[in-house]
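A protein chain is absent from this complex, but the other protein chains hold their places.
Chain IDs A and B follow the sequence of writing; residue 1 opens each chain.
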Amino acid sequence: MRMLPAAITKPFTQTSGFARWMLVIGIVITAVFIICALFAPWLAPYGFAQSSVDGVRFTKLGHPTGGHIFGTNDLFFDVFSRIIWGARTAIEVVFLSILFCIVIGVPLGLVSGYFGGWPDRILVLVMDALFAFPSFLLAIVFSFLLVNILGGSVIAVALSLTAIYVPQYYRVVRNTTVSAKEATYVEAARAIGATDGVIMRRYLFGNVVQSVPVLGTLNAADAILTLAGLGFLGLGIQPTDAAEWGFDLQRALDDAGAGVWWTGLYPGLAIVLLVTGLTLVGEGLNETLNPTLRRRRLLPVVMPSRGSAGHPEAKESAR
Amino acid sequence: MTLQEATTPVETFDGPVISAQDVRVWYGTTRGAIRAVDGVSFDLAAGETLGLVGESGCGKSTLGRGLMGLLPEGAKRDGRVLFKGEDILSMSARDSYQLRGGEMGMIFQEPLTRLNPLMRVSEHFEETIKQHAPDLSKRELRERALEVLRLIGIPPTRYKSYPHEFSGGMRQRLMIALALVLRPAFIVADEPTTALDVLVEAQIIAILNDLRQNFDTAMLLITHNLGIVAEACDRVAVMYAGRIVEQGTVREVFGNPQHPYTRELLRSTISLSTTGLNFIPGAPPDLVDPPSGCRFHPRCPEAMKVCLDHDPVPTRAASGTEVECWLAGPDELVPTGGTERAEQKELSLADEA
Partner (left out) sequence: MTRSSSGSLPRYILQRTMLVIPMIWVLLTIVFLVLRVAPGDPVSAALGGQVDPAALEQRREALGFNKPLISQYWDYLSSVLRLDFGTTFTDNQPVLNVIRDNGGATLSLTVAAFFIALVLGIPLGLIAGRTRDRFPDVVIRLFGILTYAAPIFFVGFLLQAYVASPLGLPTSGDASPITIFTVKPHTHILLIDAFLSGDSTAISDVLKHLILPAATLGLLVSGVFIRLVRVNILQTMQSDYVEAAEARGIDRGKVTRRHAFRNALVPVVTVIGLQFALLLGGAVLTESTFNWPGLGQKLVKYINDRDYGAVQGIITIFAVAIVLISLLVDIANALIDPRVRY
């Protein structure tokens, strides 16, 4: 546990160049969105489905002005508020789905890799097949399903996303487990009588979860895109449940020809920024944690001038 | 210009092919500079083979790479390295790069990964020869390559094969052939047989021996195996913690070692007549912050008080062996009381390598 502060700061102190900048900028951007998500009720001037205030209706497709800094859309909603509320939706859905992924995928991979045998082989085949399939198509199919059962709520969409990304966590954890379980320290642990559960929990777990943070961050970035894509097609979050950037973009597409740019530009930029932020964090982490790719910040070599530690010519020996 | 003309020096040079003068090679790291080579001097004449021995981490590989210029990012060189009279350390990067292949060559330790798996053997050779003699015809390139392959013992039927079709020993022969095809004046062989089994090792050493006699190549043979040095080298330099502690002819150094470290090394060698195992207690020092005075003093069975904080002075014995050790003098530089036995810290088992 003492190593934790060192482990957190090591990526910053020991890397140079782009990797470090990526990490910093990515974290800043992501933090901004997380703050928007957490404090949406206070930050957003209006509700996400609010079309009037004090009985006065908002304008339809109103230009960005003082009252509505990002303008209004064709349903009389305030664009700026929908951006902020959309941040909350995005962060909620993605956070939940990655959480489910980890909770399902990591133990499954650990157990499957550790015990092997037929269940393991079948699981690998299934996960590989799922992984080979285009993630977005899978998302469509699963959301088609789950929206039938659970309605277009945050949970339903989060679960569809989980179904797509779980194979990656399973694969990574399982493969690392399979190679780690042959290690001599595991053999030694068995020799002193550790049960399977203890071995998995105490010895293997720490080792195999190392790639999970990078995977989780990069998945989060992809999940935002998938969520927006589903919203664009009308298959994700239903507009009555929450604000969603993809959905807004779909409505904005019709406006594009009419010279109305603010209904589409801001949701689009929001998506681009959040995904970029998360990707920068993921790539930055990958560069810093992956020893082969890491560029260490080397201290420059300064050689003291000669004369201070003299190296005289070889003298003839008297012996 | 034919290959012959391209690689024969215009003016013949009489002096040593390589003259290293107080060379330092330090690595940059995240916690400070590693003084891998910290003041090394030696000369190497044409046709001579100098063995460079020492424990792992003593800096011998670094020295070899430093001479070739194959150092990682953040490393720095200092001192003078005269190649046929010209200091390569003060040459432009471009000029010193062009020396490689034609004038200076390197044989690496691990042959399995040193050849491009997607390129045939023929392509490797033709690329190398063409780089330094661009005017040769295709047929001449082929002849040149086949000639050196024949010397190494690889039949022309394998000329078009891919690297993965050869065994480890054969691949090392290919590497040697590639290093020699342009008849460089100087070759660094960095533990060329460490990764190979004993029988293949013997064959490779025999080849290196042959070449030593047939070509005029000066070779720096880096190894930790004293037996190879005895077989294949004219002179030997013993390295410890970044410095050469003893150098001389093989016969002198192995027959009459002056430095305690050399003596311990020789005693640790296992042969058919070994009856008890011998080792040097402790481990090589941390090169970021080496010990004061003589770097061997924490492990030296004969350390004196003067060894603790005075750098030993290089002295030359009558036999021609150069040694850096206070036991060899010079006496006039030793302060009073310096020759008393030093108290050394007990070396804990944890310090062992």
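Here is the rule we use: a contact is a pair of C-beta atoms (placed from the backbone, for glycine too) under 8 Å apart; a residue touches a chain by one contact, two chains touch by 3 or more.
Everything numeric here is computed off the predicted structure, so don't read it as measured data.
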| item | value |
| --- | --- |
| Which residue of A:Gly117, A:Pro134, A:Gly193 or A:Pro300 touches the chain not shown here | A:Pro134 |
| Residue in contact with the excluded chain [from B:Met68, B:Ile176 or B:Val306] | B:Met68 |
| Of B:Ser56, B:Gln131 or B:Ser167, the one touching the omitted chain in the full complex | B:Gln131 |
| Residue among B:Leu178, B:Ala237 or B:Leu287 touching the omitted chain | B:Leu178 |
| Contacts of chain B with the absent chain, listed as residue ranges | 68, 70, 97-102, 105-106, 108, 110, 113-119, 127-128, 131-132, 162, 164-165, 175, 178-179 |
| Missing-partner contacts on chain A, residue numbers | 16-18, 125-126, 128-130, 132-137, 140-142, 144-145, 148-149, 221, 225, 228-229, 232-235, 246, 249-250, 252-253, 256-257, 259, 261, 264-265, 267-268, 271-273, 275-276, 279-280, 283, 292-293, 295 |
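Throughout what follows, only the chains that are shown with their structure count from here on.
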| item | value |
| --- | --- |
| Residues of chain B defined as touching chain A within the complex | 22, 24, 26-33, 39, 73-76, 78, 311, 313-318, 322, 328-331 |
| Partner chain B, residues of chain A touching it in the complex | 14, 296-303, 306, 309, 311-319 |
